[in-house]
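I have a structure here, written as C-alpha cells, and I will follow up with some questions on it.
Missing here: one protein chain of the complex. Every other protein chain is in place.
Going in written order, the chains are labelled A and B, and every chain counts its residues from 1.
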Amino acid sequence: MNTPSLSRAFGLLLWRDLTLAFRRRTELFNPLLFFVLVTSLFPLGIGAEPALLRAVGPGIIWVAALLAALLSLDSVFRSDFEDGSLEQFLISAQPLSILVLAKVVAHWLITGLPLLIVAPLLGLLLDLPTASIVTLMLTLALGTPVLSLIGAIGVALTVGLRRGGVILSLLVLPLYVPVLIFAANAVESAGAGLSIAAHLSLLSALLALAVSLSPLAAAAALKISLS
Amino acid sequence: MTDNPEASSLEAHSLSCIRDDRTLFENLTFRLVPGQILLLEGRNGSGKTSLLRLLCGMRQPDAGQIHWNGEDIFQLGPDYHSDIAYVGHKDGVKQDLTAYENLKMARGLGAPNPTFSIDEALDRVELWGFDDSPARTLSAGQQRRLALARLLVTRAKLWILDEPFTSLDTLGISIVESLFAHHVAAGGMLAVTSHHKVSLDDADIVRINLSS
Partner (left out) sequence: MWHFFHQLGSPKHFYRIAGRWIPWLAVACVVSMLYGLYQGLLVAPTDYQQGDSYRIMFIHVPAAWMSLFIYVVMAGAGAIGLIWHMKLAEVVAISSAPIGASFTFLALITGSIWGKPMWGTWWVWDARLTSELILLFLYLGVMALYGAVEDKRTAARATAILALVGVVNIPIIHYSVEWWNTLHQGPTVTKFDTPSIDLRMLIPLLVMAVAFKLFYVVVLLMRARVEVLERERNTQWVRELVGSP
C-alpha cells in the first residue's frame, strides 16, 4: 500500500475514467447514436434495394464504425487537458505509456464495446446473413480497440491545438485504412461462405502491434504536446 | 535512492529556455538544498512558469541541465518524479469526482505517503466533511486547497508550485503557509512563484528574479 504500484495505478485510472463516464451517462450514447444514424443514412442515399444493401452492407457499417470512433476520440484527453489532470500524468512516478493504455482501455469500453452490442441491429437493418453478423461482431471486437489505440496517438498530437479536431481526421483516417479493408472484407467473405481465418489473423496481428506500440507513441506525443 | 533528506539537492546548470523564438532566460544556475525555498519573481511572461515546468521535467531545456542528487533528471525519470509534486495554474481536479476520490487518484500516481491518510490530508486543508462532495460543489478556494492536499498524500521532497495562493481567502492562505513551514522544517524543498507576498519569516529563501 505504501510503495507505488504499476498495476494499482493502471487499475485506479481505469476505475477513474469509467466512473467519470458513468456519472455523465447521457453522453455515453452519442457515438452509438451516430453509428446507427450514419448507417441508416446510406439506404436513403443509395436506394433500399435488398441485394444492393446486402452487398455494400459490411462496408457501410464499418465506415460508420470508423466515423463513430473518430467522433469519440476527442474525449480521450480533452477533459484531462483542460483541468490540468493530464499534466499530473506526465509527472507521475508511473510510466506514461501505461497510464495512456489504461485511458485507452477505458475509452474502448465506453465507446467501442457499445458498437459491438448494437451491431446485430444494424446487420438486420441491412439484411445481412447471420454468418456476416457474427463476423461483424468478431471484427468489431478485434478492430475497434485498434481504432482507439491508433486514434489515441492522433489525439495526443493534437490535444494542445486550438482547432485540433479538424486535423485529427486527416491524421487518423489514413491509418485506419488497413483495419477497414480487412474487417469489411471479412464480413463480406463470411456472407459468401468463404473462410475468414486470414482476415482474423491479420486483424489480430494489427491489434497486437497496436497494443504494444501505440501507448509508447501516444505517450511521446503527449510529452511533446504539453511541453 | 536514499530517504535521508540531507542527501537531496536540486541543481540547475546554465539553464536556458526559448519559447516561440523568444529567449525567456539563459545561463541560469542555482542550487537548492533541504529546508530551502526557491522563490521565483518577475513580470508576467518572464518565464517563471516555464522554469517550473522545466524543473518538473515536462520540457527539455534548450540548454543546460537539471540535477537531482547529482544526476540528470531526464536520466532519473520515474525516480525523480516520485520525489516531486506539482500544482500548476490549473488545479488538476476532476469536477465529477468527490474530494476523496480525487486524492485517491493523486495518491496512486505518485509514491504514497504513509504519514497522511486521505482523510487526514483533507482534514489538514480544512476540507473535512467535504470528502463525499463532488468537486464541482466546492468553491474555487476549496478546490485550490484540494489541489494542494495532493502534496500531502505523496512522499514528495520537492514541491513545485505555480501561484499556489490563487483563489485562496485569508484562512486558505494561512493553511497553506503552515503547510509550507512544516514541509521545509522537516527537510523538504519548495520551488514557488507567487504574486502574493510569501510570509515565511524563518525561511531560508533563494530568490531569483527572471525579469533582470
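We take it that contacts are C-beta pairs under 8 Å (C-beta built on N, C-alpha and C of every residue); 3 or more make two chains touch, one makes a residue touch a chain.
This is a predicted model, so every value here is computed, not measured.
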Just name the one of B:19, B:136, B:182 or B:207 that touches the chain not displayed here.
B:19
Interface with the undisplayed chain - residues on chain B
18-21, 23, 60, 62
Would you write out the residues of chain A that touch the absent chain, in ascending order?
153, 157-158, 160-164, 167, 170-171, 173-175, 177-178, 181-182, 185, 202, 206, 213, 217, 220-221, 224-225, 227
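The rule we apply is simple: only the chains that are shown with their structure count from here on.
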For the chain B and chain A complex, residues of the former touching the latter
53, 56-60, 78, 81-82, 84, 86, 88-97, 101, 104-106, 108-112, 114
Interface residues, chain A side, partner chain B - complex
1-4, 8-9, 12-13, 16, 19-20, 23-24, 79, 82-85, 87-95, 99, 223, 226-227
